[in-house]
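The complex appears here minus one protein chain, its other protein chains still in place.
Right after this comes subunit A.
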């Protein structure tokens, strides 16, 4: 597995906590949504970066007020035909103002990467060899003209004088 972020493959500094692991007192850790909810009070006193994994079926219910606490949200794509996480990504960015790292994991294929970026995802955990090669070569989707506003102004921008729903892709995140 490789982590792609800010235009290159980087070391993952986050620790994904296994079910049997206790929460360490320091270091950046990532928990599943169920465990976060179960240990929410205990985690409140912890003074180190916290990340959460939100499975597509779990949604954002119950953590709306906690979103500002996370420095990482991981959205798994169990199958790349399961598009629920695209909606979750946009809701996190646009409705909840989430500005931390938003990471796609699972079945991440190059033909979806543009959609992911546009919905506000800015980090990709990739296992597919063809996708890794495409990201390295900068050969993701060539489509840079978009018909709808989505995601963040850093990813795409409005065109002066054009239909207001049109967007042009900016640099890759």
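Following the convention adopted for this analysis, a contact is a pair of C-beta atoms (placed from the backbone, for glycine too) under 8 Å apart; a residue touches a chain by one contact, two chains touch by 3 or more; residues count from 1.
The definition used in the following text is that contacts and distances are computed from a predicted model.
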From "Bacillithiol biosynthesis deacetylase BshB2", "Nitrite/sulfite reductase", "Multicomponent Na+:H+ antiporter subunit E" or "Hydrogenase expression/formation protein HypE", the hidden chain's UniProt protein name: "Nitrite/sulfite reductase"
Hidden partner chain, touching residue among A:10, A:38 or A:109: A:109
Sites on subunit A contacted by the missing partner chain, in the whole complex: 59, 80-84, 86-88, 90-91, 94-95, 109, 111-112, 114-116, 118-119, 130, 141-151, 159, 162-166
